[in-house]
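First the structure, then my questions, so here it is.
Left out: one protein chain. Kept in place: all the others.
Right after this comes chain A.
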Amino acid sequence: MQESPKYWKGIEELESSPEFVKTALSEFGEFLPMKEAYGTSDATVAPRRDFLKLMGFGIAAATLASCEAPVRKAIPYLNKPEEVDPGIANFYASTYFNGTDYNSVLVKTREGRPIKLEGNPESPITRGGLSARAQASVLNLYDGGRLQHFAIKGQKAATDKVDQEIRTKLAGVTGRIAIVSNTIISPTTKKVIAEFAARYPNTQHVQYDANSSSALLRANGGVLPSYDFSKANVIVSLDADFLGTWLSPVEFAKQYVTNRKVSSTKKTMSRHFQFETALTLTGSNADVRVAAKPSEMGTIALELYNEIAGTGSTQNAKLKKAAAELKAARAAGLVVSGSNNVAVQTLVAAINQALGSAAVDLASPSMLRQGDDARMVQLVNDMNSGAVGAVIFYNANPAYDHPLADKVKTGIAKVPLSISLNDRLDETGSLCYYACPDHNYLESWNDYEPKRGYLSLAQPVISPLFATRQAQDSLLTWAGNPQSYYNYLKASWRGVLTGDFQKAWDAAVHDGVAMGTLSAAAPAPSAPAMSVQQAVSALSAAPKGSGVELALYEKVGIGTGSCEANNPWLQELPDPVSKATWGNYLAVPREMAVTNKWEQGDVVKITANGKSIELPVLIQPGQAKGTVSIAIGYGRESAGKVGDKVGANVYPMAMITANGIQYANTVTLEKTGSQSPIAQTQTHHTIMDRMVQVVQESTLAQYVKNPKEVTEYEKIATPDGLEAPNKVSLWDDYEYKNHHWGMAIDLNSCIGCGSCVIGCQVENNIAVVGKQEVINRREMHWMRIDRYYSSDHHKDEFETKGKLDTYAAMEDPSDNPSVIFQPMMCQHCNHAPCETVCPVLATTHSSEGLNQMTYNRCVGTRYCANNCPYKVRRFNWFSYTSNEKFENVNGHMFTDLGRMVLNPDVTVRARGVMEKCSFCVQRIQLGKLEAKKQKRRPKDGEVVTACAQSCPTEAIVFGDMRDPETRISKLLRREDGERAFHVLDTINVQPNVTYLTKIRNTEKSAFSVEENA
């Protein structure tokens, strides 16, 4: 039997706070949107005369406008490129790398405009997966905040003039020349830098990472191991958010999930222990999660090492268990750590070595982090001491994202020649004398080597939009090499491609990836920075943490806050766990909030390193006791309209130690008395307390015992006995002759990363609404990922504790809840409640099983949204494309530049109409048409929705349920009666979306007392 835990979506729901109760009962936050919470005067006073005047004018204008249709132009090419046909999308392989996250992508272009990114299935690394950040990066191309020309002291200047001045100054520079960049994984770019250094011999290239992994590098002798989570059956992670942000999340998620998928023929799963401070995406997916303070991570690493070495005597039961399982797994065990402490990383490396872990590969190391904290700190000091004569910033913004930002700022002022190659006048760029903006990556040629032996190419998919120049071309020009970077790149690849070069090059450009290496020969593995003994003694001697500990973490959407900060899609992407958008916050454990009498949204002053910031409090279940967490990447000053002044910058609170940058500190907290609401999407979509039927989960043990018992199917009492709900119906069933589109979502594979949410938003031209509207619960995402926390108590305790006490206990928040993610979009019900209430038939059922939404018929009664049990319909309260209030957040729909990103096949919805997931009907129609043109039936996999397409873990399967040979039909046949269930099955709306029960690899239950005490 399945246990029936009580799920709750947030503290407010658990506590049944008055606001929650008030809002939970109504579908819409406020009855009428006329009076804005953030105040405008026009709506509050609308005198009758103004109304009449406006009406008169309106009628006159409408009459005049209808007299003559506007003349529209059709402007063809002068010389049409052979492969471009208006109306047909072209796909080009390219590569996304923003300094942290590598993805091989396919760029979808229409009429020469990139409009969407999809994963490149040819890539052996990301294998068709794509992160949310990469999905959203297409908007960065059309970002109006980019610098559109070369500049001297912020003023527009001619490229030639800038070049001439820079070359003269470089020739006469005294002191060192420093090129500062994030990690560069492009071998040819490094070659360009080397050529520059050859021309100016006193050049030094300093790489640093905003979220540094230099300890991991140093502990492994200067190389970053590459990991293969598919080879690991027991995974222990010490604060490494490898599914969300750590090193290469898409690659890791793909690998991780291969051992997490179960079926009646494969009843095995990997086991995942997570020790962490904040509740991260990875921790949410772990089988066993232990909340620990940052200062305890060293001890945990040490104890784990001792246990593995056989000398352990830890009191921590879960750690003991983890160690025992690792030992049993031997080569199939893997320990990873996100710590930037060399001692911890040394021990982690030692543990993996002791296990002989097959999942760690040092032979083809990862290149994704090369930053060296010590060198960067040294450079900052040198800049201030005047030893640096020239500094060039390439894709680096240390004036914002380095803990020593203040010193960086003073340092730049002291350097005689400062050049920024950044794409905008950001915090660093605006301080530099010269700005020579780089192309966006979609306008550039480049190559990448994310892992030794794995090459990847980027090709331009659009002519440069602005008068910018690729950074490599700038460096080549200044180095006196007249060659274009494209030719340089091709020449550099001559060595690696075999056979006919042109042919091989064309193939590489076509595929976007190639095998081979362009990096310098691997240096003889240098000795690790620390021996194991040294690490052990360093950790034993480490002082115990005191006071409130602050942990800094990276968010899945915003990352380190570089180019993502000015991307409204990412700002509005809800954090997978807290579901907060637009800004960071102080995540505190419940206990701390209660002791200090803090309520959610209370602004608290946080002081560390002599600096203070103010942020609102968010009560975060699962946050380690005595700790608080803040996300980096916010509080930008000159990112652009969208990203400026969102949240607060917490980089200055990181600690610089001899060990590298530590993303933790001891802080003092002080209530300010003011309030600042946090824009969360989490409690906005209640399911009216009908929780049992919403999301289901079970344990592997039960699944192994009997797969038919892991899912609970509710029955309805009828005169003939208990029946499945779909046997009792008032309605006639539809007959699907042609197609019957359906979707299956495996809750076991879904890690909650949010890639699908962004994929959907890009594909379907979904508006961004901004912080205030999210607070008003009017976000427009067609797809959301519901996150349910669970607590330990359940109805089994009725007999022992009594009903009242049990219910009371259910309301007690768990300090370390289990988390379950559930993607939720229109369920395309066969007996859809929305269809029957629409007075104008704007929402109807199609002969292919789709619940169609016809915008031009909708009059905006919102009956459908009120009648939808899944709360997936979204109403256009405003004209998000023209109302000035949304110009900052949804600006890309206001300008011709930004509108280039819109999908021309999908209508931009007007104010006053309802919208919702359409199952990407434009893709269905296209797939069918292509099949018809070729006079055949569509093949399985040809028609996929944007969410299914972008899912890195293939949790979402879409297809034709009428064709018995499709993946979805086979899956549903296999899982019928086992894991397949419909959400809210008892109300018998017969959704076309089926979910598969989540299985956790815990001995007993995820919620049992032993596991989560």
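Please note the rule applied: contacts are C-beta pairs under 8 Å (C-beta built on N, C-alpha and C of every residue); 3 or more make two chains touch, one makes a residue touch a chain; residues count from 1.
Keep in mind that, in the parts below, contacts and distances are computed from a predicted model.
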item: Per UniProt, the name of the complex member that is left out, chosen from "Quinol:cytochrome c oxidoreductase pentaheme cytochrome subunit", "BMP family ABC transporter substrate-binding protein", "3-methylmercaptopropionyl-CoA dehydrogenase" or "Anti-sigma factor family protein"; value: "Quinol:cytochrome c oxidoreductase pentaheme cytochrome subunit"
item: Contact with the hidden chain (one of A:K80, A:K625, A:K708 or A:R973); value: A:K80
item: Residue of A:I606, A:L850, A:V943 or A:L972 in touch with the missing chain, whole complex considered; value: A:L850
item: Residue in contact with the excluded chain [from A:R49, A:R72, A:K544 or A:K597]; value: A:R72
item: Missing-chain contacts mapped onto chain A; value: 66, 69, 71-80, 85-88, 737-738, 844, 846-848, 850, 852-857, 905-908, 918, 921-922, 925, 928-929, 931-933, 935-937
